[in-house]
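Notes to accompany the following structure.
For this view, one protein chain was removed and the others were kept in their places.
Chain nomenclature is as follows: A and B, assigned in order of appearance, with residue numbering initiated at 1 for each chain independently.
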Amino acid sequence: MLSVNGLAVRYGPVEALKGVDIEVKQGEIVAIIGSNGAGKSTLLQTVLGLVKPNSGTVLLEGKDITATPANRTANLGVSLVPEGREVFGTLTVIENLRMGLKQKIGSVRKEQFARELDPLYEQFPKLHERRNQLAYTLSGGEQQMLVLARAMISKPKLLLLDEPSLGLAPIIVNEIFEAIYGMAQGGTSILLVEQMAHKALHLASRGYVLDKGTVAMSGPSEDLLRDERMVKAYLGAH
Amino acid sequence: MSLVLQLIISGLAVGCLYAVIALGYSLTYVVNGTLNMSQGQLVMVGGVLLFGFTEHAGLPFPLAFAASIIVVALLNLVIERLAIRKFDKGANSVEWVLSTIAVGIIIQDVALYFNGPDEGVVPSPAGNGMLRIAEAGIYWKEFIFFPIVGILLALLILFYQKSHWGLWLRATADNRTAVEMMGINSGRVVAVAYVLSGLLAGIGGALMSTNYAVSVDVGLPLGLKAISVAILAGVNNPKGIVGTGLLLGVAEVFIGQYVSTAFREMFVYGIVILVLYWKPMGLFNVRKTLVKV
Partner (left out) sequence: MNGINKSRIFRRSVPVGGIVAAAALVSAAWTTDTYMLNLFFTIGIYVITCVGMNILVGYCGIVSIGHAGLMAAGAYTSAIASTQYGLNFWLSALAGIAVSLLIGSIIAIPTIKAGGVYLSMITIAFGVVVHEALIRWDVVTGGPLGISGIPKPKLGGYDFDLQSMYVLVLVIAAASLVLAYNIRRSAWGRSMIATKENEIAAASLGIRKFKPQFVGFAVSSVLAGLAGTLYAHTNSFISPDTYHFQASVQLVLIVILGGSGTLLGPVIGAIILVFLPELLEMEKLRMALYGGIMFAVLYFLPKGIMGTLNDWLEARLGLKLATQEDGRLINATSDGTLFEQEIKSRIGKAAALRLDNIHKSFGGLKALSDVSFAVTAGTIHSLVGPNGAGKTTLLNVISGLYAAESGTMELHGTSLSGSLSSVSGLGIARTFQHSRLFKELTVLENVMTGMTVKAKTGLGAAMLRTPGQRRKEKLLREKAHLLLDLIGFEGNRHMSASQLPYGHQRMVEIARALATGPSVLLLDEPAAGMTAAEIKQLEDLLKQLVHYGLTIVLIEHHMDFVQRVSDAVTVLDFGRVIGTGKPEELLNDPRVIQAYLGKEEVAADAER
């Protein structure tokens, strides 16, 4: 589904990514673990096309999308759920969800849109309750549900998730992770960037550990979870 | 009493023009925080073109009207591409202010070069008849300003609320990066806002030329007055802008009549500055909702 090869990105003198290779298969959840400044967010932004890489390629279903701008990549079936949520605070919940239709917005009839909302509302009843409220009035957890639902409504092939647990209470994080798991069951490929290493690896089938812009470790989740260096990297050395 | 009524009516008519032009500023300002400081000159171009198309080229009025506003809208698209896009770097940048002022100066001087300093009024299709209201009167050609502004406001609100471009405009105003993530080219959204803003400027100019003499130097003061209206109202509130435009039109006529003709402008801008001392974000600014519809 997604294949990232030798991706390198610099911001001025700072090398954010130094040749990263990552592979995501159809319907798979892959976790990217790493400390602050490891380059996790940069990776996702580069895949979508918000950031231009200095070298390397990004292939989506074998098609080169390295130089494709974000607004075009997004319409190829890639959705990014950004760090810090980025809801449209001054739009209502429903309007936020309509934005999730992307370029299809013009062709989706009102009734059809309502039908597509039903399963989302079922999963996140809070959003139904607050559907006519402006998004900035939602709590952090509700905003995270909203951006997730906004990404789901376009039925993406590939979902890029950036720190969905950010600043959320554990019980809400569980709810969010359940939803992510559900999407993967439905066939969506998921690339999950997460600082909560254990949680993320429990959810994912495979994981990559990013450190200072390079892949320090990678492998099946069970192996990574058992790896002593992993634990150390998170409370020890960093 | 009849004088007061008469003043109110004339003031409202002028206010309609201010409102139309100010709505144009609002459209672009909420989307990316920029506006075209040469909007006034665009209005002038709309008026001068309508005059030229009808009087010199002999086009029928509806055709000339449509042509004028389309030319102005396209001109604004070019301005967006040349003078805004490169300089649109967030709230604190002033380059776009200077670049669009430069555009305004160029437009005015070029218009002077081709058109000369003459002024002209286009015969309105509404004719020269009078509508009597109580003891006051209003020309039909002036009276039609009111329904036109009403329709434009309604269309604008419908556009914001019902169309997906309206939604995209509001979303871009809110969070441009997130708009890109939603698969929408935000640069195109900004360009659309500029075209619509240009249409409003063209309509304002064409309307103006059917009732007032238009010469090449009316642009700057008119544009400035309309910015004042937008700022006074709070740029993100279309209804507030129309209300404030009408209010300012009436206030201006009254100041001219009862205070001083010579210092009318001074009083008007004095009031604007005083209001800004008191309410820096404008009278009807809706803080959280970027576009109040």
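Everything below uses one rule, namely that a contact is a pair of C-beta atoms (placed from the backbone, for glycine too) under 8 Å apart; a residue touches a chain by one contact, two chains touch by 3 or more.
Values in this document were obtained by computation on a predicted structure and should not be read as measured data.
Among B:Ala83, B:Val122, B:Leu199 or B:Val253, only B:Ala83 touches the chain that is left out of the view. When the whole complex is considered, the residue among B:Val4, B:Leu63, B:Val78 or B:Val110 that touches the unshown chain is B:Val110.
Looking at A:Phe88, A:Phe124 or A:Phe177, the residue that reaches the missing chain in the full complex is A:Phe177. Check A:Ser3, A:Ser35, A:Ser55 or A:Thr214 against the missing chain and you find that the one touching it is A:Ser35.
Although one chain is not displayed, chain B still touches it through residues 29, 35, 37, 83, 86-87, 91-92, 94-95, 97-99, 101-106, 108-110, 113, 220-221, 224, 227-228, 231, 261-263, 265-266, 269, 272-273, 276-277, 280. In the full complex, chain A touches the hidden chain at residues 13-14, 35-37, 83-84, 89, 136-140, 142-143, 163, 165-170, 173-175, 177-178, 181, 194-200, 202-203, 205, 231, 234-238.
Note that in this section only the chains that are shown with their structure count from here on.
Within the complex formed with chain B, the chain A residues making contact are 48, 50, 69-75, 79-80, 82, 86-91, 95, 98-100, 102-103, 105-106, 134, 136, 150, 154. If you check the complex, the residues on chain B that touch chain A are 164, 167-168, 170-171, 173-175, 177-186, 288-291.
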